[in-house]
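Yeah, one chain of the complex is gone here, protein chain that is, but the others are all in their spots.
Letters A, B, C, D and E mark the chains in the order given here, with residues in each chain numbered from 1 onward.
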Amino acid sequence: MLKQFHQLVSPKYFYNLAVLLTPWFAWLTILLMIAGLYGGLVFAPADYQQGESFRIIYVHVPSAWMSLFIYVVMAVAGGVGLIWHIKIADVVAKSCAPIGASFTFLALATGSLWGKPMWGTWWVWDARLTSELILLFLYLGYMALQSAFDDRRVAARASAILALVGLVNIPIIHYSVEWWSTLHQGATVSKMDAPSIHIDMLIPLLIMALAFKAYFVTIVLLRSRTEILEYECNSSWVSKLLNKVESRT
Amino acid sequence: MTSYWNAFRVIFLRDIILASRYRAELANPLIFFIMVIVLFPFAFGSDPDLLRRVTAGMIWITALLASSLSLEGIFRSDYADGSAEQMVLSGYPLTLLVAAKIAAHWCLTGLPLIIIAMLTAYLLSLPTQALQALFLTLFLGTPVLSLIGAIAVALTVGLRSGGMLLSLIILPLYMPILIFSMLAVENAMADIPFDAELYFLSGMLVLSVTLAPIATAYSLRIRMS
Amino acid sequence: MTSYWNAFRVIFLRDIILASRYRAELANPLIFFIMVIVLFPFAFGSDPDLLRRVTAGMIWITALLASSLSLEGIFRSDYADGSAEQMVLSGYPLTLLVAAKIAAHWCLTGLPLIIIAMLTAYLLSLPTQALQALFLTLFLGTPVLSLIGAIAVALTVGLRSGGMLLSLIILPLYMPILIFSMLAVENAMADIPFDAELYFLSGMLVLSVTLAPIATAYSLRIRMS
Amino acid sequence: MSIQEFFHMGGYGFYVWSSYGLTAIVLIFNVIQSLSLQRKTLRELKNRLRRLREK
Amino acid sequence: MMERQTAQDDHTEDAGLSQLEVSGLECIRQDIILFQDISFKLQSGDLLQVDGLNGSGKSSLLRILAGLMQQNAGKISWQRKEISTCRYEYQQELSYIGHLNGVKDALTALENLRVMVALAGSKPEFPLSKALDQIELVGMESIPLSRMSAGQKRRVALARLFITKAAIWLLDEPFTSLDASGKLVIERLIAEHCACGGIIIFSTHQPMEIKDCSIMHIHLGKK
Partner (left out) sequence: MMERQTAQDDHTEDAGLSQLEVSGLECIRQDIILFQDISFKLQSGDLLQVDGLNGSGKSSLLRILAGLMQQNAGKISWQRKEISTCRYEYQQELSYIGHLNGVKDALTALENLRVMVALAGSKPEFPLSKALDQIELVGMESIPLSRMSAGQKRRVALARLFITKAAIWLLDEPFTSLDASGKLVIERLIAEHCACGGIIIFSTHQPMEIKDCSIMHIHLGKK
């Protein structure tokens, strides 16, 4: 068990695993995406209150969920790297940031696009919206800090600290709708016992959420591969690998 | 143990003395505060009702800005004149020394800030229960600002793009404290109990008192290398 | 004459390059601004009417703080690394070099500040006529802030109690600008003409453009000896 | 349901399609950027290797 | 903690009293290899001068030895343990004086010394007043360093050496700004510390003379 773990966290093994897994996740993403889009745009009935505009839910909510989820992944990976000096964890954490930022941006943008027809305004300064904006800053700060250091190891450690400290914001964003009276929708889907949403609407949403997750894994694997190569550029297995690639081309 | 305490005390006192020498640092957040408050009625007109509604928020934002701005210098001079090197190389855990520095920072900015803020709030005739909530939130919140801010400062000290990065990093970290403090004050104004918010702030305080000096020391060490 | 212009240009560009190297200084007032604006709704609640009434004042106060805070550093590093000595000893009138530095400071803080402030005001949905007044007052007012502030900074750079003195000196000088700007915005909101206020601000600007660099250079020379 | 109705989205076409469009753009951009980064890094590392070997 | 005995005793009785070993050290800055494969072994009483032109990496080497910078390769061991595994013990045995004085301009000499003592983590060897006497600043106790001359500031920084009990001294151009008599004081101090079984690694561009000590040299950079 321990041996397997060590193998897994060895950069070389992880690299090969990532190379193996990337296409699988890519295909999974595409399949789920097609299913989700069909379900969301065609199959699901229009909402009796919001009409067709509610279909934005199928991009907005998964993006919003991912923006929170990825941050947690990033912080945990950073913490693992910080404590146990596991390179793979550093690499994964670093790879998460741009995707997380993208999803945060998407949540903001699609939320805005949804808000205009629903609330009559693109933007209100309420708790959830503002805290999501701040989450975007958090991602940007993380990336800026990563790039401010010349040394990879130093950058990884410094930004891991930041990510961990920023973790307090996640529950705040999540619960903001309950703590403040806001325009934003309360928990409708994620209520554990009985989601207050029609099952025909729910299923495509869950499929879309899975599609986004698969997408996230794909991109993280892809970016991690690059990062690992840079991280390990002095080791023999990387030069061997590069030789192989070179002789092939 | 006593020698640990002694090291803490010396660094703490050193920073206090330094600030009192350069009275700049000592008084800056205060003057800053006073400035804001004096300019306040000019900026918002003298409608007493409006002023009352804005006061607590204004005080908290100012406290936040004052804290983050004065924090920026907390390690800068140490870094520039080589004192940080010597602290890293001292015979004591860096965490301890960093904790002393943060404590000094709070005593120099947070504490006087609370006093002035209360005075201001009183002058602007904030209702008593709001006054009380404001005091409690400031008392619990400002140390957290110093503690969390110190981590961000340590991460960015001496970096090329330090200041900008610092603000970018510090802002999201300060957000929860501001949010809960303002909630508490609002609840107090509406005569709703605000225990939950105070518990949250206390939790943050305990957490950051125990963890922030470690994180700061660690960050500083990272920055030195 | 051309060589005068060249010296001005070189110092101006040097400060711009320095700021872009340490992007800190460049963006700090901006981030500062963004920070205030983002935290704004948390501090004041999200009542749009209240927000609208507070916006202009908030923007001006923030501009004032951003300006005075970034001014503090305008001569600090020159003083610490000996560049100020070399400027005093250069073959050009110190007034010219100081003017270049102030111009650079305004371009680095005032100008972007105006842009961001307008954006903010728009985002917080200030009415159009107030927007216009805000723009004009900021445009006339921020250079005055830089110019007047520089005198005070030059007087106090490197002084033991620098910062405190500085704020004390600057504050009363800044007050009239703030007052007249806010009057102009208020008038605009109420659809009353605000020419008188603009004339006053223009007068301040002309006066300070001609006199402030001289006073600053003189103060700096005094401080060197 | 006709194609036209489908694109019209009950009057909300603009909002719905911009949302989906934006999402598509961002997601695809991420893929392209990651791939190009990978290509660039590989090229740089290869150059570096070659330089080291020459030394 | 190092004891003040004569060097001879130490060497014969217990050669391993203090031992600093460096092997295969490498430092890369700005993609330039400053040095590579630096190895040496120092024992109680050894004095090592780091030579090299401006920018050859002397300060970098000293900072790496102090643990302030990370080497790119190689290892450093103190008493046969890698220093990364015994950071605190190592640091307690270490006194580093770099290009920066590491003193506060706004504090007086005495206040600065007090901070040094507190941070050194051990009772000072010397009463502070005696240290002040040694650096010839008696009578200036209550003047902040900002009102002192360059040499006087450097003296305050060097006063650290009088009050520390550390065995290893890392001195980066200690003689900067010092006048002849100040230089003499420090030279004497160095000789004494070596004689008592300390280890000193230093760099300087100035000609100097240490009595009763053979100076080892290490040369960085090309030439």
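Just so we're on the same page, a contact is a pair of C-beta atoms (placed from the backbone, for glycine too) under 8 Å apart; a residue touches a chain by one contact, two chains touch by 3 or more.
None of these values were measured; they are calculated from a predicted model.
Of the candidate positions C:50, C:115, C:209 or C:224, contact with the unshown chain belongs to C:224. Residue in contact with the omitted chain (choice from E:83, E:178 or E:195): E:178. Of the listed residues C:88, C:107 or C:175, the one in contact with the hidden chain in the full complex is C:88. One chain of the complex is left out; on chain C, the residues touching it are 3, 6-7, 9-11, 14, 17-18, 21-22, 77, 80-83, 85-93, 97, 224-225. Residues of chain E that touch the chain left out of the display are 29-30, 52-55, 58-59, 99, 136, 143, 147-152, 155, 173, 176-183, 205-207.
Everything that follows uses one rule, which is that only the chains that are shown with their structure count from here on.
Chains that count as touching both chain C and chain D, per the definition above, are A.
Taking each chain's centre as the mean of its C-alpha atoms, the one that lies farthest from the centre of chain C is E.
Centroid analysis (C-alpha atoms only) places E farthest from chain D. Mean C-alpha positions place chain D and chain E at a centre distance of 56 Å. For the pair chain B and chain C, the distance between C-alpha centroids works out to 25 Å. Taking the mean of the C-alpha atoms as each chain's centre, chain B and chain D sit 42 Å apart. Of all residues in chain B, those touching 2 or more other chains are 21-22, 160-161, 164-165, 168, 171, 175, 179, 225, listed in ascending order.
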